[in-house]
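A single protein chain has been omitted; all remaining protein chains appear in their positions.
Chain IDs A and B follow the sequence of writing; residue 1 opens each chain.
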Amino acid sequence: MKRYPPAIRAFPHMIHGADYNPEQWLKWKDEIWQEDIRLAKQAGMNSLSVGIFAWSMLEPEEGEFHFEWLDEVMDLLAENGMKAVLATPTAARPNWLAEKYPEVLRMNDQRVRNLFGGRHNHCMSSPAYREKARIINTKLAERYKDHPALGMWHVSNEVSGDCHCPLCQQNFRLWLKEKYGSLDAINEKWWTTFWSHRYTKWEQIESPTRNWMGERDVHGLRLDWLRFTTDQHISFYRAETAPLKEITPDVPCTANLMADCEELDYYAYAKELDIVSWDNYPCWRGDEKGDVPIAIHAAFCHDLMYGLKRKPWFLMESSPSCTNWQPVAKLHRPGNLLRQSMQAVAHGSDSVQYFQFRKSRGSSEKFHGAVVSHEGTEKTRVYKDVCSVGETLKTLDDVVGTVKDGKAALIFDYHNNWALQDMRGALQERTAYRTEIEKHYAVLWKKHVPVEIIDQTCDLSTYKVVFAPMSYMLRGDFAKRVEAYVEQGGTFVTTYLTGYVDDTDLCFRHGFPGPLRKTLGIWAEELDSLYPEDENSIEWNGQSYRAHSLCELVHPETAKMLGQYGSDFYAGMAALTENVLGKGKAYYIAARTDEDFLSDFYQTVLDESGVSGVLKDQPFNGVSAQRRTDGEREYVFLMNFADTEKQITVDGESITLSPREVKLHTR
Amino acid sequence: MKRYPPAIRAFPHMIHGADYNPEQWLKWKDEIWQEDIRLAKQAGMNSLSVGIFAWSMLEPEEGEFHFEWLDEVMDLLAENGMKAVLATPTAARPNWLAEKYPEVLRMNDQRVRNLFGGRHNHCMSSPAYREKARIINTKLAERYKDHPALGMWHVSNEVSGDCHCPLCQQNFRLWLKEKYGSLDAINEKWWTTFWSHRYTKWEQIESPTRNWMGERDVHGLRLDWLRFTTDQHISFYRAETAPLKEITPDVPCTANLMADCEELDYYAYAKELDIVSWDNYPCWRGDEKGDVPIAIHAAFCHDLMYGLKRKPWFLMESSPSCTNWQPVAKLHRPGNLLRQSMQAVAHGSDSVQYFQFRKSRGSSEKFHGAVVSHEGTEKTRVYKDVCSVGETLKTLDDVVGTVKDGKAALIFDYHNNWALQDMRGALQERTAYRTEIEKHYAVLWKKHVPVEIIDQTCDLSTYKVVFAPMSYMLRGDFAKRVEAYVEQGGTFVTTYLTGYVDDTDLCFRHGFPGPLRKTLGIWAEELDSLYPEDENSIEWNGQSYRAHSLCELVHPETAKMLGQYGSDFYAGMAALTENVLGKGKAYYIAARTDEDFLSDFYQTVLDESGVSGVLKDQPFNGVSAQRRTDGEREYVFLMNFADTEKQITVDGESITLSPREVKLHTR
Partner (left out) sequence: MKRYPPAIRAFPHMIHGADYNPEQWLKWKDEIWQEDIRLAKQAGMNSLSVGIFAWSMLEPEEGEFHFEWLDEVMDLLAENGMKAVLATPTAARPNWLAEKYPEVLRMNDQRVRNLFGGRHNHCMSSPAYREKARIINTKLAERYKDHPALGMWHVSNEVSGDCHCPLCQQNFRLWLKEKYGSLDAINEKWWTTFWSHRYTKWEQIESPTRNWMGERDVHGLRLDWLRFTTDQHISFYRAETAPLKEITPDVPCTANLMADCEELDYYAYAKELDIVSWDNYPCWRGDEKGDVPIAIHAAFCHDLMYGLKRKPWFLMESSPSCTNWQPVAKLHRPGNLLRQSMQAVAHGSDSVQYFQFRKSRGSSEKFHGAVVSHEGTEKTRVYKDVCSVGETLKTLDDVVGTVKDGKAALIFDYHNNWALQDMRGALQERTAYRTEIEKHYAVLWKKHVPVEIIDQTCDLSTYKVVFAPMSYMLRGDFAKRVEAYVEQGGTFVTTYLTGYVDDTDLCFRHGFPGPLRKTLGIWAEELDSLYPEDENSIEWNGQSYRAHSLCELVHPETAKMLGQYGSDFYAGMAALTENVLGKGKAYYIAARTDEDFLSDFYQTVLDESGVSGVLKDQPFNGVSAQRRTDGEREYVFLMNFADTEKQITVDGESITLSPREVKLHTR
């Protein structure tokens, strides 16, 4: 049985909950709190996230603690059989903390320190902030360690960003000393002889800047700064979870991620978490044309979250209505909230949670959608939508803990992304690694193929086929592991812009794709960049497919040419190659193409590798099928992303889905 | 007789004048000054504004005063029967002042102090600046108090902007203490428990910043900062007019406003002024299609200036030719300057004044249009245009002091505007309150309805109908006064996004439109935001009108549904309602529409309320009719905003206007 235990201890149900800030209503608590719990229960909610951003109410002055209100809330939850996802309050600090210890405020890359304000912007190095966080977290853990409502720890909130203060500079230098040992090593790896940027003292090393004010030409520096920043967040996470782990060792910890955030290496960060959770805010448009791309992006994000630990995860936030920050705050159309919620479950979530339970009356998020609006009753359309999610979740206990078990993997690597963002040449920002990865993902999604999103450090051995487009940076022993994987029978597919640089962004010598040259059996001599109005073609299998943006000029060595360029001075040169190595094969797509080519070519690759979709012979018609399994039973979620009725054939049975409908098919 | 006394004492004529900087030509004064006065008189000018930006010539070193040159200019004016609109020189400071007292320079919201430069950028808190201003203003008043040329005080110039220096922070805290009494009150009203932004010491309060550097999420803070900034300008105005009021109590004071400036509450500021004046720079395009929208915007601005005090005002600046700062410096087409000038008079101005009399030779405004160009003679086309304005103004002595006497009011409220600018949600910046208000204005303007622009604090009792679109923030007792107004027989019209927040930007609980729920007889449950390419419709009176951008989902309670949505999941729900309350009616338009709907619907509202236009049964054809009256006679200005000949019927008489022509019809 492939099934993980439920994330919240002794609670084998799908979690249905929301962020809840009762401290904003302390003055009106008699009127509001009981009513909130009544409304939550009535909507089938079994959990609320509390304490997020509550520091100033828990410790209004330094060393003066007020847990009474939180006691009352925790008791209310327990009395009603609900769980608390209890937050550490570190995502925003009280005014007094910043006033007394200005070091807790970040400095930006221009070396200007923030004023008090906003959130998610503490210095991760600050000893004062760590100490204050340790104290409040210890107190929380001690006070609630035996409270029946305590289900899970919610550590900080949506961590991100970096700090360029002197303390962080110092830590960065220590980190580098640890990593490289000597300045000589750094000078070589970062290629600092270029423009005379060699370091002769550790103190000369400064974090990179985004503009011309400081260093932004040494790419190795920026890469290591981003790695250091991930490690800073990890270090802070460890520091603030230390008391939790000690005092409440069996209460799991999560930290809510943002799948669109590209500045942290989530694969590294997720290793620290007991369970991954994330905040999903798709901009649904209401019709098939608008919603299918949104659904694909959400699916990619969900699968990325799954891939971080290759385990079920938690949907920590989503909006029951519109958001306050998107350019157009469109309401959920009928059925949309349920479909949005079920899509998360289909892709591995064991929860549906909302931001927020009750709308705040003031400040910047007061118009963010919530279960309960300013009006305050159960009369609203939104509240009824939430109830229908609650009812559905109650039927899904069996699905809790089940897995994805994909046989195809798609590599999305944060370090490679950073390197490509920094790459000067080609199309500059239009190199667009993430966009391209999602294009490849879309092709597989439309084929209903369960795909796992992994990075270059992950084990490849359980997959039949690995897609790794634009593997510009080859980290560590990845190339070697790919070679072994192919030799042992795996299928590996990659594209142009692969095998250019190593871990520290140094170009491979003696010909691209560097250490993958043998596996791929080609030499990539030049990269042609095309203007948006220009195009070429790949001629393959009797058809001509548009190629554009980036066309590499490659020479097959041991590889066989499958397809060729159709025009320009490199017409007839290889545009698609296949290399047999040991028991496996490695394919190379030399140019950027549209989905049509990828769809046709990937079908042959999938067929050859023996990877099939959740549905057989079912071309995409607006309905997506996703599967979870415990190794025996399969839970197939059918989701209609169209606003019209659709038919779909599953295991020989024809199933009708009304507009936006979701159906669960078990087999 | 409804007629105000002339603004300039003992001078019962329309003022025709210009900003004049003779100090720039001191070295060439024998050649230039006499000639300037000759040219001015010959063009029918009876006034010149002098002393603006002259501080460095009046007090070239600290405590060293040179009034001789100004004496000479004042004498020249008096000798030629002309008046001086004499300026206090505080809109820009001498270099020595900033060098010796750096505190007079503003700090921006990033807490960086300006270098010397520009204008309109002194710190309003600076004791040094107030003291230096007091001294120079006292000297000016004492020197010229009995001078026959002194007609009026022109206080500073186009004041605007804010300052974030420590002195201003301190004053802001005092202002808050005065307003709220306690931090507890502030924490509640600003809802600072959100994100733990609670204040526990007054010193923690800092002005908001525009970027992530500091506080920008607490909307109550920003609102109060804007209110404080208006009060800072008022305080500075009072300080610098104190000596003027004491020494020359019967000389009126004005300060020239900018109708497009939205950062100060001009209704509050105008209370301080003896007469409102403003600077009008429309970008005329030369043909009907281009000029009608420009004319509407100018008309709106003129009516806004009228509404500030509900009194005649002064056109203080306008360009006799092009400007130096607009993207395209298009010349006035023949007739355009006269039409532009008469439009101001038609909307309540008792003056036509220009920036500038003579073009400066250097620095950034040297190509701004002027009565006299660098060429220096009376030979130019522009000079002749100015002469024709002069001739026309001479015939309008009777119009001086007459009023608008509108029976329809349109509410444009600065505080509501600020709140909507800050609102996160809906369409973000496309919420566009000002743009929408001007759209509603355009509909009334095209019907030739005299409309007064007021804010929520103004008395409603003299109007038959009050239009108040998007009254998102309901300030003070406004909702109560609206209710009384309707009960007593008034007609009130408002739209979607009304009644969401109170004075401090806290959302109303228990259902929008909050305290107007009874008056309007509806509950607004949700607000749907539409993408630019999407639309819905309002079905009313057998017709279908496009609705777009914002569609509110409202439930009539005591109201009657007049119109309904045509499509989407809320098809059939109320889109237009009418509520009878006492002797009056309140209408609600739930969605954003185009002018076509507003034109048709407002016609029925106007007809019902008994409000008629200046012209009867005269659909808009490019000619605008505006009226001034002394309660007995009516002065109807007919203005052809087309570049072709137009016919119009007035009181049964058919009148022909040649391209761009203006005619005055008295009845």
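Here is the rule we use: a residue touches a chain if its C-beta (ideal position, glycine included) is under 8 Å from a C-beta of that chain, and two chains touch if they have at least 3 such contacts.
The shown structure was predicted, so the numbers you read here are calculated from the model rather than taken from an experiment.
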item	value
Option touching the unshown chain, where A:63, A:249 or A:425 are the choices	A:425
Sole residue of A:145, A:198 or A:381 that reaches the chain not shown, by the stated touch rule	A:198
Selected from A:357, A:512 or A:587 as touching the chain missing from the view	A:512
Candidate in contact with the missing chain, chosen from B:61, B:75 or B:203	B:61
Omitted-chain contact residue, chosen from B:119, B:271, B:394 or B:667	B:119
Sites on subunit B contacted by the missing partner chain, in the whole complex	21, 23-24, 26-27, 53-57, 60-61, 89, 92-96, 99, 108, 112, 114-119, 121, 285, 321-325, 327-331, 333-334, 359-368, 373-376, 380-382
Hidden partner interface residues of subunit A, rising order	110-111, 188-201, 203-204, 206, 209, 212-220, 423-428, 504-512, 523, 525-531, 553, 568-569
